[in-house]
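Structure first, then comments.
The complex appears here minus one protein chain, its other protein chains still in place.
Chains: A and B, in written order; residue numbering restarts at 1 for each.
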Amino acid sequence: MSDDHGYHHGPHDWSHGAPHNSWAPIVISIGSGVFLFFFAKAFTMNEGMNGYIYDSAPLPLAIAGLAIIFAGLISWWKQDFSFDGSYEPQATHGSAPFSNVDIRKVGMWVFLMSEMMIFSSLFSTYIRYRTSIVSCYSLEGTVVEPGTACWLPASYFIAKGGEHANSTLGFMPDALVPGAINTFALIISSYTIVMALKTAKRTDLEHAERSIKVRNYLGATFCLATLFLVMKMVEWFIGFHIGPFEAPSLLSDQFTIHNDAYTYNYGHGAEAGAMTVDIRMAASAFYLTTGTHGVHVFAGIVGLGYMVVKAHKGGYGPGNAVSIEYFGLYWHFVDLAWVAVFPAFYLY
Amino acid sequence: MQVRNVWTVRAMVIVAVLFAALMFSPEHDARPTGISSVDSGCSCHSQTPSSEVVASITLANGSALPENYEPGATYALLISFSGGPAEDNNPERVNTGGFNLVASKGTLTPIDNTTQILAGELTHTDAGNDQQAWNANWTAPTSGSAVLRLMVNSVNGDNSASSDDSWNTVSYTVSGAGGEAPTMKANGLTVLFSGILLTAILFAIALTYVFYVRDPESFSWARFKPWITHWLTSTDHKSVGTLYFVSGLFFLGVGGILAMMIRIQLSSPGNDFLTKDEYNSFFTLHGTVMIFLAAMPLINGFANWIVPLQIGAKDLCFPRLNAMSFWLQPAGAILLLTGMFSGMGADVGWTGYQPITSTTDHYGATFWLAGQVLLVASSTLTGINFIVTIATMRAPGMGWMQMPLFTWSILVSVMMLFISIPTFGIGLIEAYLDRTISTTFYNTSAGGDPLLWSHLFWYFGHPEVYVVVVPAFGVISEVIATSARRTIFGYRSMVYALAGIGFVAFIVYGHHMLTSGMSPLLRFVVMLTTMLVAVPTGIKIFNWLKTMHGGSLVYRTHTLWALGFLVTFTLGGISGMFFPAIAMDVHLHETYFVVAHFHYVLVGGTVFGLFAAFYYWYPKITGRMMSERLGILHFLIGFISYNGVFWPMHKLGLLGMTRRHHTYYIRADEYSDIIGTLPPEAAQWNFFITVCAFMFFLSNLIMVYNIIASWLNGRKAPADPWGGWSFEWMVSSPPPTPSFAEIPTLLNANPDHAPGRLTGMLERIMTPDPGDEGEEAGH
Partner (left out) sequence: MEFGGDIFQDLYIEFMFWSLIVGVITFVWMIHHSFVYRTSDGDLSGKRLHLRTQLDSLRHEMKRAGMDMEFEIEEEEDERAWPNVDNIKVGVFPKENDNLKLELFWTIIPFILICYLCWISWAPTDAIWPSAYELEDAHEVGVTGQQWFWDFDCKGLTSDLCDVGVDSDTGLTVLSLKLDETYILNLSSRDVLHAPKIVQYGLTEDAVPGMYTTIVFTPYETGKYFLDCAEYCGDDHAYMTAIIEIHA
């Protein structure tokens, strides 16, 4: 209580350490609680447990919850904005083997360990079900009772293009184009964030010029990440109908978590056949895993938004370039997760 | 001296009043019955309900029952039925029909030899087995509505029970003179809500009172606003620690009230104090609240307060994240408890097995899942914070092998926690999505596997129970060493044992799924690894005992709780050894033996460790000394009543009493050829357990009172009241902010204590080379 500045939001004087007070923690917690509460009220399971009852009334309140989270984040950023690296906590001399390493770097790596656990749990679920639920391909040609559960992977709709298999480029179906764009977008964004870091560290440029370059690199990363999410929405809901490319969305292809009666057509000519199967599990695993990854990209976009604004205001220089490095670590991890998710869910 | 005597007397009076209040605990309707289902019917001879059979109760003169009775008047009743196989013309008929009449109020009296009273219910005799109408008397009560419930059998007369016999039931309500009187039965939900509300109000009053007493003159909004703003926004580890204590103690009370509800329900067989829905949601929330909202916050409270002091750091490394860890807990708590007071609380067990969690119609389950997701986030952030703090912010001279054992225990605990809890988070999200947007992760019709949840849950759940008990180990190490005025025996092996426990915890979770269709090889592996966990734990126990050797043990309250811990945790560990022998697990699984075991290690382990920690570090945290007399009283009543609650549960489990059953039945004489119902001693033990449970609950109020009273009136505490060596005893009580004006250096009484080879090698790898071209500049 003795160190109370009396000003709990707004620029913080970082020369003597981290803020002692902040409204952000309690506001973000309240927002998270509000969001989860009203989301659950908006979507409830129906009696037959094969669909949900959507009540639109609580949805604005759920969005209000997100807005509250954002408000808390703004409060946090206001304190961070003035951070210029003059106070960069380093491990103490007694802390072998971490002595002289930046504490925030250690923190980011430890955080990434927990992120590893999240993605490995998602992959556990995927592997568990993929190996135990019979694949729909193996049921081709047999008599299948309607509503049998079988695994029809997302790659059927994307890499193979499902029943459409339009292939403008010749070597890959159109449905894979958004995924390919996404992969390259993320890889290039990993490069641009590194460039932002290198530029911020340069001592041979004027501060104003350097800030513009950093802002541009960060902005490029921001745009590429946004492109990623846009392509994901295109792939899921809108469909890729640009120029000669014709790829229906997964939604219009009926690859949904509620589809317990998907008509799966296979073969040609004399061997053609159809069966009505329950593909909900493959869809659930796909949307949850790629969705979780997408949420992580979205979180990165939010962070990048802050960083672009701060870079624009000249907030990054050699003194605190490491802040970009820490975000870069997170961003590389997101990229790495995509490198695992994409083949497993889109190609295999 | 005067003050102390007055407070002791007041304490005694309060305890006596609370005991007297026990007398007024809500009445419940105990109905020891036989083995049949209480709700759905009598012990009738037939199985087939039929609407052809029409049962009726009228007055003997044929007119209908009155709407309102005269208090105390006696009515002659005619009990009869028509229809059913009794009325087919069967010349070989030996019997015709029977009945069972229960009056919720008033007294039934037979008037001839065709009826009798059996176990409080009016039924027919052998002589009255061949008729369709009987006469009996009913004496009205003085007040309240009386419900007369009649069940009749209409039999085909071949003197054997078969599906050719039919039965039906009818119910009449006769009200008291003022119309319907309110029933006097206590509603479980109302009692729960009142209990929690009362606790919250008392809490708020206590806090307000403390604030007032500190400075009566400036008790005003102008003073209050910055005070409350400080508490809502502070990121200082000491304030956050205090917030954890307040929240943890409150929810310890809530969890305790839930436990009391459960115990009242189980105090007699066939009890109906709680409905099945209420009971099911109460045991769910008791477990969840106690682990996530009581045990872990209290541990976090001590971690926040003590770890930075012990390692000589001014604060944790990410203070705002630390505050967020805390505030996510009340947010999660509100979600968790949604639906509890309207009877729709989560009723799935704290383990939340599938598919019931995804399919239960209690909407509280969805919010229970969501609340726990927030708690997962909170724990993960806590993990990051503490690992990085302990790894990077230690004072000079404090290598890894010079850290106090409490800090080590927090490190191991938090490492286990933050690796295992994201898995639980994913399981929760899958279940939450199942219940909201109806994904099919646990839906068997779409190929879902309920055992996936079991794996995801127990991969977290088993390390979780070590997460809550390992800090208690740390506390006990500190307390015993300080109380005995010796160095802890075998410091290095204590550290290795902690690390060993931390690692093995992850590979033994299968022992929770031994009866779920496991392959033989895995069964053996799980059996062996689970038993092996006893080795590092045993090392720790023996080391603690050896620490006392050659020491000078001073008996303070924290010493007593530490010794109590040694007793109960050893017993809990020994009882835990019975489960990995799978041939025994099949009998003990899901019985009260399990309940006894985990309460011995969780309450006798974690909670006793926390009590020891409270009495040990209270002077440091508040700057006041606690009353030793009240502490010893708390220990004596608490320790004895605690054992009275949980020791008999071993016996109940061996007898076969299954857990998570909202009621149980004991062997009644006429069914004695059916072996396996509980013997009558089970009812007596259950009642004994309930009485002891109330005593245990009340004894903890002594500690709460001690905390508050000592805070106001306790003697001022010096920096080092107990003679400990770690850094927290260097600073004043309470510590200033920042705790250390200058970071101290840890001296070492051992001559040779250079950092180990592994540390040296890692250090060389991780330290940037000097003279790089500024790549790492920016420091």
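The criterion applied here is as follows: a residue touches a chain if its C-beta (ideal position, glycine included) is under 8 Å from a C-beta of that chain, and two chains touch if they have at least 3 such contacts.
Everything quoted here is computed from the prediction, not taken from an experiment.
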(request) In the full assembly, spell out which visible chains the left-out chain is touching. (result) B
(request) Check each of B:93, B:230 or B:589 against the chain that is not shown and name the one that touches it. (result) B:589
(request) Based on the whole complex, identify which of B:677, B:690 or B:739 touches the chain you can't see. (result) B:677
(message) Can you tell me which of B:547, B:686 or B:739 touches the chain that was removed from the display?
(response) B:547
(message) Out of B:111, B:535 or B:761, which residue would touch the omitted chain in the full complex?
(response) B:535
(request) Return the single residue from B:292, B:441, B:457 or B:729 that touches the missing chain. (result) B:729
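Just so we're on the same page, only the chains that are shown with their structure count from here on.
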(request) Could you please specify the touching residues of chain B with respect to chain A in the complex? (result) 226, 229-230, 232-236, 313-315, 317-321, 323-324, 326-328, 330-332, 334-335, 338, 358-359, 363, 366-367, 370-371, 373-374, 377, 380, 383-385, 387-388, 391-400, 418-420, 422-423, 425-427, 429-430, 432-441, 443, 445-449, 452, 455-456, 736-738, 743, 746, 755, 759-763, 765-768, 774-775, 777-779
(message) If we count contacts the way the header does, which residues on chain A are in touch with chain B in the complex?
(response) 1-4, 6, 8, 17-26, 28-30, 32-33, 36-37, 39-40, 42-46, 49-52, 76, 79, 85, 88-103, 106-107, 110-111, 113-115, 117-118, 120-122, 124-125, 128-129, 132-133, 149-151, 201, 203, 257-258, 260, 278, 280-281, 284-285, 287-288, 318-322
